[in-house]
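Just one protein chain is left out here, and the rest sit where they should.
Letters A, B and C name the chains as they come in the text, with residue numbers starting at 1 for each one.
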Amino acid sequence: MTIHLFAVARDIVGSSVYTIDTKQVPCCTVGDVRRILCKEFPELLTLRSFAVAVNQRLADDTVVLTPHDEVAIIPPMSGG
Amino acid sequence: MTIHLFAVARDIVGSSVYTIDTKQVPCCTVGDVRRILCKEFPELLTLRSFAVAVNQRLADDTVVLTPHDEVAIIPPMSGG
Amino acid sequence: MVDTSPFFLLTEQLLDIGSVSKAVQLPHCGAVNLFVGTVRNRTAERSVLYLDYEAYTPMALAVMQDIAMRARMKWQSIEAIALHHRVGRVYAGDIAVVLAVSSPHRTEIFMATDWIMSEVKSSVPIWKKEVYHDGAVWVSAHA
Partner (left out) sequence: MVDTSPFFLLTEQLLDIGSVSKAVQLPHCGAVNLFVGTVRNRTAERSVLYLDYEAYTPMALAVMQDIAMRARMKWQSIEAIALHHRVGRVYAGDIAVVLAVSSPHRTEIFMATDWIMSEVKSSVPIWKKEVYHDGAVWVSAHA
């Protein structure tokens, strides 16, 4: 499963995409994605907020992911 | 004494200036100007409002006029 | 009392939004709000051909400056205010007034713009006559 990363989150991870090997790691909810990333990159926990978007909408930790979903990490926004 | 007229007030009076002959008519306050004009042009009484500016500021009926004052009739404003 | 600054202007020429905006732009001001009033093609179900605007020019400019000064006293974050208003014949679709307000941040800028426009409409000696196909009226003149 491919996770898209932007801005400060991309800088922390060091890449604009991060792939979770769903054969190796149990992954099926937004909460799982969040836990896997924060374990691998603890610096993500220092962010003021850390949301996950599924198919371009913010999604709750309970949302179940399918392989076709577009998943992105949304660090604190600062447009305008 | 010269009174400047604008917009609908000018249309009613038929001229952009109206002169009060202060030798013939007793005139010394803003209220006097108002009364003289309304007597001569009763249609002015149909306006929604009818203010008088002295030296480019709105003035109360009690303000006493001198020959050097710039006096203007301010009908309801509608800028913007 | 009359000012020929870029901030306050009565003109028979077409108004330019960009130049009013530039008048208030300052390096430390991240927020500019512009209100643009245009002539509608209809008022109360009558087709408007054009408006004839008339101003008591020196008093209008003095009142515009006075309103701006009072706005800056009410909202300390407001830096610059510019107000350009057309006089003469203005056609449907044309811009009649542009108000620009600048501030370091946007917090108070919308309230200030709203207040200034209300003051402009109620106390700047400018008048408009709406001209229709079959007549004309001085706007708001009668009850």
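FYI, a residue touches a chain if its C-beta (ideal position, glycine included) is under 8 Å from a C-beta of that chain, and two chains touch if they have at least 3 such contacts.
No experiment lies behind these values; they were computed from the predicted model shown.
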Shown chains that the omitted chain touches within the full complex: A, C
Residue, one of C:33, C:65 or C:123, that touches the chain absent here: C:33
Contact with the hidden chain (one of C:23, C:117 or C:141): C:117
Positions on chain A contacted by the hidden chain, ascending: 4, 6-8, 11, 46-48, 53, 56-57, 72, 74-80
Hidden partner interface residues of chain C, rising order: 17-18, 21, 25, 27-42, 92-93, 104, 106, 109-111, 113-114, 117
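As a working rule, only the chains that are shown with their structure count from here on.
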Centroid distance [mean C-alpha coordinates] between chain C and chain A, Å: 49
Inter-chain centre distance, chain B versus chain C - centres from mean C-alpha coordinates, in Å: 26
Touching two or more other chains - residues of chain B: none
Residues of chain C engaged with two or more neighbouring chains: none
